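Before I ask anything, here is the structure I am working with.
With one protein chain withheld, the remaining protein chains of the complex are depicted in position.
Naming follows writing order (A, B, C, D and E), and every chain is counted from residue 1.
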Amino acid sequence: MKILIINPNTTSSMTKKIGVAARAVARPDTEIVATNSQSGPASIQGFLDVATCVPGLLEEIARHPDVDAIVIACFDDTGLDAVRTQVSVPVLGIGEAAYHAASMIANKFSVITTLSRSVPGLENNLMKYGLAQKCARVRATDIPVLKLEEGDPATLYKIRSEIRVAIEQDGAEAIVLGCAGMADLMSDLSAEFGLPVIDGVAAGITFVEALVNNGLSTSKIGAYASM
Amino acid sequence: MKILIINPNTTSSMTKKIGVAARAVARPDTEIVATNSQSGPASIQGFLDVATCVPGLLEEIARHPDVDAIVIACFDDTGLDAVRTQVSVPVLGIGEAAYHAASMIANKFSVITTLSRSVPGLENNLMKYGLAQKCARVRATDIPVLKLEEGDPATLYKIRSEIRVAIEQDGAEAIVLGCAGMADLMSDLSAEFGLPVIDGVAAGITFVEALVNNGLSTSKIGAYASM
Amino acid sequence: MKILIINPNTTSSMTKKIGVAARAVARPDTEIVATNSQSGPASIQGFLDVATCVPGLLEEIARHPDVDAIVIACFDDTGLDAVRTQVSVPVLGIGEAAYHAASMIANKFSVITTLSRSVPGLENNLMKYGLAQKCARVRATDIPVLKLEEGDPATLYKIRSEIRVAIEQDGAEAIVLGCAGMADLMSDLSAEFGLPVIDGVAAGITFVEALVNNGLSTSKIGAYASM
Amino acid sequence: MKILIINPNTTSSMTKKIGVAARAVARPDTEIVATNSQSGPASIQGFLDVATCVPGLLEEIARHPDVDAIVIACFDDTGLDAVRTQVSVPVLGIGEAAYHAASMIANKFSVITTLSRSVPGLENNLMKYGLAQKCARVRATDIPVLKLEEGDPATLYKIRSEIRVAIEQDGAEAIVLGCAGMADLMSDLSAEFGLPVIDGVAAGITFVEALVNNGLSTSKIGAYASM
Amino acid sequence: MKILIINPNTTSSMTKKIGVAARAVARPDTEIVATNSQSGPASIQGFLDVATCVPGLLEEIARHPDVDAIVIACFDDTGLDAVRTQVSVPVLGIGEAAYHAASMIANKFSVITTLSRSVPGLENNLMKYGLAQKCARVRATDIPVLKLEEGDPATLYKIRSEIRVAIEQDGAEAIVLGCAGMADLMSDLSAEFGLPVIDGVAAGITFVEALVNNGLSTSKIGAYASM
Partner (left out) sequence: MKILIINPNTTSSMTKKIGVAARAVARPDTEIVATNSQSGPASIQGFLDVATCVPGLLEEIARHPDVDAIVIACFDDTGLDAVRTQVSVPVLGIGEAAYHAASMIANKFSVITTLSRSVPGLENNLMKYGLAQKCARVRATDIPVLKLEEGDPATLYKIRSEIRVAIEQDGAEAIVLGCAGMADLMSDLSAEFGLPVIDGVAAGITFVEALVNNGLSTSKIGAYASM
C-alpha cells in the first residue's frame, strides 16, 4: 500500500525526518510518500498557523490522488476534518493517532509539546476525540519547533525534566511526545523512564496501515460527505 | 465605535443582507463595516468550505486595521480562533454569540441550520464553548444556504415545521436560527411561535458593542497570544 | 431603555458603588435604577444568605414593574431562576454575565472571589451554565465582602497575589472579579497584569442592553413559564 | 431517634399523607415529626415557588432544634443547601434520596413528576448530585400536585402510561415517583410493572436513619460552614 | 432482617473485623452474617486480584440463599454487577455505599486508600456511579491492606497526614476511608480533624437496611436481568 505522510509546514528538513521515522515502522510492502505543503508557514504553533497552512495542505494532497491512506504530520492535526471531507481514504493526524495508541496501553497519559501557545489547541482536540479523560495533562517545554532540529542538549534536558514531572505529579503511565520533530527521541526516553513513550508519526503510519488492512475508509455520509 | 462584520464567503448579496441586519440593531453611534472575503467559496457548508475560506477571511480582516471589534458572519464561526490570534480587539462568531444569547434567556434551546452536513461542525463548536448542555438539538432543514436568498415559500415552510418539532420534541424554549441568511425571519417567527428566536448577526453586533463598552479586548496571553 | 440593577443585600453603600459602576458603562440613553432589597441579610456569603435574601429581592423587583431589563448585582446570581419566572424582561446575574464575557475573550479564565464558603455556590453555577469547562479555578481571598468597602491595602495585596497565582498556576488568560464590591478595581488590575479583568456589573449592564436591543425577552415557555 | 420531615408548602393534608408514609417505613424506635411551613405557597411547582418557600421552611426548622435528622419533603429538594448550612444534623431532600436509592438498585432510572415546568429544576438537581448519568429521563404527567390529592382515576391512568413509556423508550429499570403526593401509589405500581418504584419519602426517612446510625453529620467545613 | 456481608478475599482476620464493624451499626433486629470467599487471593489490590476473586465470591454467596441483602466488603466493589445479576435482593459495595453517604453530607470529599495501584479502579467506579464530580481526589497511602491489620503507628501516621493534605489541598469536606481494614479508625479521625470520616462497612450495612425497609430489590429488568 501507499501512504502519504504530509508535513503541513514548509520546512523540508522536518519532512525528511518525518519520512525517516515513517519508514522505520512501516511494513516492508508499504510505500511511504513524505511531502510537505508548497506554501504556508515554516512551522505551526498556535491557531493562526494552523488556519493559514490548510489550503497549502489540501493542494498538496490533491497532487497525490493515488494513495491508500493519509497521515497529517503535525501534532495539531491540522486540517483533519477538511482532509477527511476532501478524500475518501482513511486519514489520521499524528496527534490523534498518538492519543489513541496511548489510550490502548496505559490508563492515563501526559502530552509533552513545544510552546504554551499550542496547549489549548491540543486540549480542544483531545476533548473533541473524547480522549481528554485519559490525558492527565498537556505540558509545554516552551522550546520552539524548529529549535528541536538543532539537537541542543538544553532542549533534551527540558523534555526529560517535563517527563519526570508528568510521572510524579500527573500520575502519567505513558508519555505522548507532542511534536513531529521529537520522533527520534522516543526509544531512548522510553528506556530511561521505564514507560511507553509514544511518537505520533509511528502511531499514525501503523494505524492507517491497520485501517487499510481492515478495508476501512472514511465514512462519506454525514460529517465528511463530499459535496 | 466601528465594527467590522465579515462574511467569510464571497456571495455579496448575502453580505448586503448581513449589513442591513447588523445596522438594524447597532447603536446610533456605531459604524458598521460589512464586507466579505475577496477569494474563497461562495457558501460555507461543511468542513472543507470552513477550512478553505479562512485565508481569504484573514486577508480581508487585515485590510481593516482600525476597527474596534469584529463579528464573523458565518454560523460555523469560521476561523474564530485564528482571527482572535491575528487581532487584539474583541471577536465573536455569530453562532457563538447566538448560543450565548439563547443561554441567557432560556433554559434550553434548539438550533435550526441548513444542511445535515453542517450539523457536526456546529455540535463541535457548542461542545468547545461549553454550551452543548444548554442545546437540546441541532436540526437541519436540508435547504442550501444560497436557496434562502430566493425567498421560496417551501423553504419557509420547512423552517417553520422544524421549529414546531423542536418545541414539541426537544423541549426547546428558544430557537437559534443557524444561518446568516435567515436573519430577516426572526421577528415573524418569534411572534408566530411565542418564544424567542435568536439571530446570530444581531446577537454578535450587540455583544461586541457590550464588550467594547466594557473596555474588554481579546486576551493576548495564552491561546490567542500574537507571535 | 431603563435597567433595574438590584443588590440583593441591604447594604446601601454597596448599592451606591454598584450604581456608579453601572452608569459608567451604560449607554447615554440608558437609565440605571440602582436599588437593594428592603429586608434580608447585609451581605451574601454562602448558601444560607443566598436563600434568605430571595423574597426581599422579589418584592423589590415587583416595585419596579416598568423596567426593560434586570441585573442581579450579587456574584452568586441570587434568585436568578426565580426572577426569570417572575418577570418577562431579560434578567442576568453579574456572575453569569462575567463568565459569558470571559468566555468570549479568553480561552480559559479564573475567578477571584471573597470567602472560601462562597466557592461551591459559584462552582455549581458555572456547571449549570455550562461554562465550568472554560473556568480554570475559582479562588477565594478570604476577605469578607464588607471589608472590601474599607479600601484596606492588605485587601488589595491579597487580590493581586491571587491574580498572579491564577496566571502562573491555572493558566488563566482572563480574570473574573467575583464580587460586586470589587467593581472599581478592574482597570488598574487589567493594566498591571496585562490581561482582561472582568467586572460582573459592567458585563451585566452591557449584555442586558444587548439583549434588549435584540428584542429578546426571557422565554416564557418551559422552565420560566409564569403560573 | 427523632426525625423532622418537613413539607415546605403549607398544605396540611399533604403533610399528613407524608407523615403516614414516613411512619410506615421508619424503625419502631424512630419518632417522626411531620410538619409544614407556616407561611409560603400552597404547592411548589417551578422556580418561583421553590424560592419563596425557603424562609418559611428555615423558620419552621428553627422551631425544632432537638431533632437528629431532617428530611425535606418536596421533590425539588427545596432549600437543601440552605438547610444544611443552618443545622449540623444530616439533611436529605426526598428527590435526592430517591435518586440515590434508584442508583443502588438499577443501572438506569426514569423520574415521573407533575408539571413540565418542574422538569428543569429536577434536571439541574440531578446534574448537581452527579446522578444525571443514571437518569434516563425526567417525565412530566402535567397533573398539578394538589390534583393528586383527589384520587381521580384519570390521574392514575396518566401516571401508569408514563411508566410504560419510560420502560419501553427510556430503557428505565426503576421508576422514581417525583412528587411527595404520589407516596401511596408505590407498591401497587411496582407489582403491576415488575420493577422497583421508588418513593422519596420512604427513601429519605430510611437513609437519614442510616446516616444517624453511622454517626454521620453534615460537614461544617467548606460549603455548609456556619457563619 | 438478615444481611450477608462478604469479604471477597480469604483473610479471615479481616472478615472478623468487618463483622464487628457491621454489628456495631446494625439495628438490634438485624442479623449479620459475616463471611469470606473460600478460595481466591488473600488481599485485593489492583485489577488482577479483583478479577480472580469473583468466582469464589459468587460461590460463597450461593451458599447463603436466604439473606435479605448483601454487602460486598471490599472497597473495589468487587463483582458488584455480577452479584446483582446473580441475586434479586439489594446489593451494595462498601466503596459505593461510602461515596453515596459522603455525597449526602458534604459538598466534596476525598478518598484515602491503600496502594497507588488501586486508585484507577476506584476512579473508574466513581465515574460509573456518577459520583466522580463529588470526589476531589483519590489518595493512596501506599500501605498494603494486610499491613493495616498490624496496628503499626507509622501506618496511622501516614493516613493522618494524607487526611490533612486532602483538607488543605483538595478542599475535601469529608473523608472516605478507602479500605475495609480501616473501619475501626473512623470515629477517632473524625474527632481529630473535625469533619465526617466515612467507613464503607457502616455505610453499606445501614444503607441496605434502608433499602430493605423500603421494600426495594435489585431491578431484574435490563442490566441485572437473570438468565
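The definition used in the following text is that contacts are C-beta pairs under 8 Å (C-beta built on N, C-alpha and C of every residue); 3 or more make two chains touch, one makes a residue touch a chain.
Bear in mind that the values here come from a model prediction, so they are computed numbers and not experimental data.
Participant: Thinking of the whole complex, not just what is shown, which of A:Val67, A:Ile94, A:Met182 or A:Leu195 touches the missing chain?
Facilitator: Missing-chain contact among the listed residues: A:Leu195.
Participant: Could you tell which one of A:Ser39, A:Gln169 or A:Ser187 touches the chain left off the display?
Facilitator: Touches the omitted chain: A:Ser187.
Participant: Where does chain E touch the missing chain, residue by residue?
Facilitator: 46-48, 50-52, 54-55, 58, 79, 81-82, 84-86, 116-117, 119-121, 124, 127-128, 222-225, 227
Participant: Which residues does chain A use to touch the chain missing from this display?
Facilitator: So the residues of chain A touching the unseen chain are 25, 27, 90, 92, 96, 100-101, 103-108, 129-134, 167, 171, 173-174, 187, 190, 194-196, 198-199, 202-203, 206-207, 209-211, 213-224.
As a convention for this text, only the chains that are shown with their structure count from here on.
Participant: From the C-alpha centre of chain C to that of chain D, how far is it in Å?
Facilitator: One centre to the other, that is 32 Å.
Participant: Residue numbers in chain C touching 2 or more other chains?
Facilitator: Counting only residues that touch two or more other chains, chain C contributes 107-108, 116, 119-120, 171, 222-224.
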